[in-house]
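Omission of a single protein chain aside, the complex is shown with its protein chains in their original locations.
Read from first to last, the chains carry the letters A and B; within each, the first residue is number 1.
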Amino acid sequence: MNMNTQFTVNRKMPDYWRITFHNPPINLVDPDSIFELLTLMDQIETDPDLKVVVFDSADPEYFIAHYDMARAGEQQKSPKESDLPPWIDFTTRLSNTLVVSIAEIRGRARGIGSEFALACDMRFASQERAVFGQPEVAVGVVPGGDGNEMLSRLAGRARALEVILSGNDYDAQTAERYGWINRAIPDVELDGFVEELVRRISSFDRQTLREAKRLLNRTGIPDASEMLESRTAFISGAMSNNTQKRLPKVFARGLGQRGDFELHLGHRVGNLE
Amino acid sequence: MNMNTQFTVNRKMPDYWRITFHNPPINLVDPDSIFELLTLMDQIETDPDLKVVVFDSADPEYFIAHYDMARAGEQQKSPKESDLPPWIDFTTRLSNTLVVSIAEIRGRARGIGSEFALACDMRFASQERAVFGQPEVAVGVVPGGDGNEMLSRLAGRARALEVILSGNDYDAQTAERYGWINRAIPDVELDGFVEELVRRISSFDRQTLREAKRLLNRTGIPDASEMLESRTAFISGAMSNNTQKRLPKVFARGLGQRGDFELHLGHRVGNLE
Partner (left out) sequence: MNMNTQFTVNRKMPDYWRITFHNPPINLVDPDSIFELLTLMDQIETDPDLKVVVFDSADPEYFIAHYDMARAGEQQKSPKESDLPPWIDFTTRLSNTLVVSIAEIRGRARGIGSEFALACDMRFASQERAVFGQPEVAVGVVPGGDGNEMLSRLAGRARALEVILSGNDYDAQTAERYGWINRAIPDVELDGFVEELVRRISSFDRQTLREAKRLLNRTGIPDASEMLESRTAFISGAMSNNTQKRLPKVFARGLGQRGDFELHLGHRVGNLE
């Protein structure tokens, strides 16, 4: 049990792991992904040498497409007990662990994919290939992971409202301007940029890095109670008549499948009627 | 009574109103404007279908010039009782209503004009034609609407201090960089950009939009008590000898009139001596 099937962990060095998401056809997050992430989290928190973990994707078109809405009714499970729902348990622990986490983003990061990136300590994205979006409102739900909480903190209330109420796609340059990501990097330089950053960070004393992250964690992390409130709103939206009526139409157009609808999801969900 | 004379309400769709400000010669806000805005606010809050309201101006040179200082001594009145002074009542209610508000800005938005834009949920401005400023200190007062509170939140303390202590004009690009507005848009694209954004938003479920705004309203809205403190400082500045001596000089130069002084107000108030 606990074998990772969606995440490949490449222990490049004792202090540096690269974790690659691979869940065809389009890297949807489902209850199994979250179970695996929590299993990985146990390892990240307890490894005696680890300093930095980078999350990327095996699919250049999709960092993480979004949540698998076909499995939205399924209960999420956790490898061990927690007071928090599994996803909020994961994002809270990823922020709070003193291991440094970096999202290296190519392709689409929408919904929980954006929220996954937002839960990492830093985000670097391909200038040409990364696409960001929180398209939840289009299917009658609100962001339920950490999108409301993190975007209002990083981008400010006005831009968070624009992003979330429009449900639209944002290119990497705009995401950088809005503070959604640390930086947009030309695609050919992205891997090198992240590798060099990791090399620098991991050349430093582990205890010092942990102390620095601890001090910087005093600001900018939302309280779990805020995320719980968003999650409750997400669930009640998901069970609404409106969503139950909208979802089949969206599946019929190609939701969750490799193809034109998912590639241009931000545009398409703005033209569902 | 309650007839709008300064604001034209164009009910483009049951869920989308465009409200246009027109108060010649240069779109000054006066006590009548605020009375009308509060009347509109009653309608915005209670309409059963409304999702989005866009505020713009009939005058391409002036979104809102600033407060009409010739009527600064006049008591502001409200169409119904409130614990808050009329302007703070308006900005607080505009933030808190779950209807989405967008400022589409061409021309000058200074003083209370900037503060009006800041009270809207989002702000999009003409790259070539929008100009922003909080020139209050030049006449011996401080921003008394929401400028202190919103700029320190959206632009950070350092840039808020720069903007407010300099009293200078800022172009749309700089305003975007500072977070004062969501985005600067090329003038020829501005109308289309806002219309398309509204079309998207209003294609979504009303209850979901309201829920999203409610959750995003948990951060980034100043407390009314903070605005009351700024207002008290504004009033005491306005009644000071310094301001009473400065104002006639500024009127003599062209304050409140269509002309060169108002067009380049930011520059001119930095050279009053």
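We adopt the following convention: a contact is a pair of C-beta atoms (placed from the backbone, for glycine too) under 8 Å apart; a residue touches a chain by one contact, two chains touch by 3 or more.
Predicted model only: the values in this text are computed from it and were never measured.
Out of A:58, A:84, A:201 or A:228, which is the one that touches the chain we can't see?
Hidden-chain contact among the options goes to A:201.
Looking at the full complex, which residue from A:216, A:239 or A:272 touches the chain that isn't shown here?
A:216
Considering the whole complex, which of A:69, A:122, A:165 or A:269 touches the chain not shown?
Answer from the full complex: A:122 touches the omitted chain.
Which positions on chain A touch the chain that was left off?
100, 121-123, 153-154, 176, 179, 182, 197, 199-201, 203-205, 207-209, 211-213, 215-221
In the complete complex, the non-displayed chain touches which residues of chain B?
Residues 136-138, 140-143, 148-149, 152-153, 156-162, 164-168, 177, 226, 229-230, 233, 237, 240, 242, 246, 270-273 of chain B touch the chain that is not shown.
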